[in-house]
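For this view, one protein chain was removed and the others were kept in their places.
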Amino acid sequence: MALLSRYGDKAKLIAGGTDLLVDMKNEKINPQYLISLMKITGLSYIAEEGDVLRIGATTTLRELEESQIIEKRYGLISKAVKCLGTVQIRNMATIGGNICNAVPSADLPPALVALNATLKIVGPNGERTMPLEDFFAGVKKTKLSVGELLKEIIVERPPARSGTAFIKLSRTAEDLAIVNVAVRITLNEDDTCREARIVIGGGVGPTLIRSREAEKLLLGKKMEEELVKRAAEVACTGFSCRPTSIRASPEYKAEVGRVLVKRALLEALKKAGGVVEDDERN
Amino acid sequence: MKEIEFTINGRKKRIAVRPKDLLLNVIREELGLKGTKYGCGTGECGACTVLLDGRPILSCLTLAVAVNGKSITTIEGIGTDEHLHPIQQAFIDAGAIQCGYCTPGMILSAKALLDKNPNPSEEEIKEAIKGNLCRCTGYVKIIAAIQLAAKRMRGERV
């Protein structure tokens, strides 16, 4: 912490280094100092306490992937992690790095936001928490102040009658997403929608997008296929993708986003035990 | 310069490195182990794969200082000239080696897999070597080689 305060923006924090060193090699950034987080013991853990899961910031993605707790009760994280990078990358990259690097097309943050994750941030003025959803400020920008670092990710256990889905469309198995979608649906006793969380990533904007309007549309209603389609439509309007994106045009991202949101909602609904329309096609 | 100590292929090494030196360059230039290859420098091709405490990592994206106190295995640490590792033998037998440039990294990824999972499915094999690009073989014979090695290592007759 002291180092971080002393060197300010001349320094960069390094954990796994899988993004940072690439940026340094491409001369996108040129920090004078690198401060390693990997030597700080006690920042790497996966612990379930009651209804929350606590993940230390330097926990590697591979550790998340191999965790039985996560696989069993936070499957959305497993799913997002498994389609992210390669074994080598996952052995090196950390959850904290994946979040703090704020790449718009990252796979893990949408899944975490769908699970209502919050962050514990420490800095010169002590600790603060913040919903992950509010953490991103733009492409490769976060709301961390100078001297602050991410310490822990807290994920709430999905309530009863919840279903989740993560869908990623990419060019190859190992690629950043063209679009990715993470959703969590919670149903009432009568199968109406109690809560929906719809998150779209993959560079559809400078940060991931939480589609509150689409969520609202579903609230309290039975999730018929027509309604789900409409929600997907609403969720995918007003994207502000970079026009020079290498992976696809903004128009395509919006169009395919609708498809993925629809499919993700139907999949989550099925898992939540809701009545699912005849849906052989997916 | 900073002094670091680590184990490489079972032997302790103490060397001085600069903070920004990459593990790949230290392995190739300082230690003279040329089996670890440069293919892209940005962690996308897997030719520089080494095992760090048994897990495959990318030496082109690892700072040398970060391996202080740890154990590295390169392709030179797998098998000997007289007794090849079963995975090496299987790669030869199955015709999985064409130009051979991806081979060291590929074998190390396969080793990390089989050490943990002696009976992997085809999907698990593909996932394990997803980070190792090969342009010559189309992966078909590489996957077959890993299956062959797994069988032999389990003691099954093939």
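A few remarks follow.
In order of appearance the chains are A and B, and numbering begins at 1 in each one.
Quick note on the criterion: a residue touches a chain if its C-beta (ideal position, glycine included) is under 8 Å from a C-beta of that chain, and two chains touch if they have at least 3 such contacts.
To be clear about the criterion, contacts and distances are computed from a predicted model.
Its UniProt record calls the unshown chain "Aldehyde oxidase", which is the correct pick from "homoserine dehydrogenase", "Branched-chain amino acid ABC transporter permease", "Phosphoribosylformylglycinamidine synthase subunit PurQ" or "Aldehyde oxidase".
Considering the full assembly, B:Cys45 is the residue among B:Ile4, B:Cys45 or B:Ala112 that touches the omitted chain. By the touch rule set out above, chain A reaches the unshown chain at residues 22, 86, 169, 171-176, 178, 244, 246, 248-249, 252, 255-256, 259-260, 280-282. Think of the hidden chain as still there; on chain B it touches residues 29, 33-42, 44-45, 47, 74-76, 79, 81, 84, 88-89, 91-93, 95, 97-104, 107, 123, 125-127, 129-143.
Throughout what follows, only the chains that are shown with their structure count from here on.
For chain B in complex with chain A, the touching residues are 19, 22, 41-43, 46, 49, 52, 55-58, 61-63, 65-66, 109, 112, 127-128, 130-131.
Within the complex formed with chain B, the residues of chain A that make contact are 14, 17-18, 21-22, 25-26, 34, 36, 38, 62, 82, 85-89, 91-92, 173-174.
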